[in-house]
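Following: one structure in structure tokens, then a few remarks.
With one protein chain withheld, the remaining protein chains of the complex are depicted in position.
Up next, chain A:
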């Protein structure tokens, strides 16, 4: 990959303001956190303005980039010397290029919409100001992650993102489930973070720098050995898996749904969880050098697609289903980027489209949950379309986009991934393509199930008084306020058109080409038309199955017991035993290890220290007796010392 821009132009003009992208939301967070209760009344306004102004600046920068030459669109800005130690120089700097700017637009754009949505959603929460402060902090961290021009800045953003995610998951910290989920997310992310940290250390050890330009230059120039480059790539992948909820580190993401729904939309669907994909695409020059690591990426993506789909079919909690849907969609992105230069742009494309429709779906789900008095169980929904038409339409568009309805976003982006997987060729190509295709079918099934159970069918709730409700929960659903429906409408429009916009005329692929490399038009295993039809058939199959099961037959308002369903369903209900697996493989041994270490510390280390302390104390007590208080003995000791010193020096002379 010699055409990779290893030297970035210096930022000037409007680009010298790119630091403001990060500072604006950061300032918002600072004002709201330091201002305390005084800013309670304006907190949501300040937070939203901070996010929106960052978005406006992002648009300006994007426009300015459009005005530049195609191969001159990567601008690096040096901010300050971060770690000026001799032999370890790290400068804090920003890189605005084709890849980071699309992330900036996604983060600030979707972020702003979700800020606006939260004004309504959190209207009655006493800690709304804190919520907006943490959301602003998240935006700043995420922007730092995508804008840094070296891996250490990226790592700082990466960790800050983890922190703000933690703070937001446990936002309702009086709920034990939320607190536990936040801890779980934090721990599992740490596992991935260690991978990223080690990768950065490897880079520094071999290249002597953590700057993108240096590291990628060295990787592309073949300076790093194959083993090392593979190790770095795999460690980066470990980091990416942690942040993006990929197998085997996916278990935290569904639990993170304990956070407020806007957070699920912003962090755990649209932006943060895609950081792993960003990392891999950003590190494309490294992954390009190692076929082995790319294979691992592909395998992880394929496993995760199926895993997310299967579990998504079994849950009745609307947010959990969406969460597993996210896991599986990011699996598609991993699959795409694991295919190498052919897939980087496709991964990003699907990521952006997914940012729109998944955020929209989550916001719609939030609207439903709001209307159903915070009940998240779809078995107690049904027939809601009549009561909340805007939510129904916007959610419906998001739903059609994700299952790949022709003309909508998912249709363009997911089809291309399936196509590229088949085009990989050979047995592995068929296998990957088949998995991706199967995933599309199952996606259609569980999303249709979710849609029908929520909006259609007979209402499994009652608006009557408790006496007339016949044991059904009493609900008074209503459409949400304008500040909530507005963002939903915008996102629905995005879900509808974004995919087409990206794909038609290769616009996004061309845009990303300097970063992601040229997508090679390989030999098609199937002609695109055949494949599109095949995908459609599979999707319709999934849809039909769900329609038969959940529309034509009544839905029980209580989930059938484990004994009445198939073994697969039981397994899926238990997250395919991922938690059990983690507990057995990581937690239990960890606990035993800590117990052993505590024992070792008590008996070994403490014993040594205590023994040493007792020994020294005894020595002290004995030596103390030399201090008799008599001048004569003091003088004697001085004389003795003097004789020793004289004797020693004479000895030295003699020697």
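By definition in this document, a contact is a pair of C-beta atoms (placed from the backbone, for glycine too) under 8 Å apart; a residue touches a chain by one contact, two chains touch by 3 or more; residues count from 1.
Simple rule for what comes next: contacts and distances are computed from a predicted model.
One chain of this complex is left out of the view, and of "Phenylacetate-CoA oxygenase subunit PaaI", "NADH-quinone oxidoreductase subunit N", "ABC transporter" or "Acyl carrier protein", the protein name its UniProt record gives is "NADH-quinone oxidoreductase subunit N". Of the listed residues A:34, A:530, A:602 or A:635, the one in contact with the hidden chain in the full complex is A:635.
Where chain A meets the chain that is not shown, the touching residues are 613, 616-617, 619-621, 623-624, 626-627, 629, 631, 633-635, 637-638, 640-642, 644-646, 648-650, 652-653.
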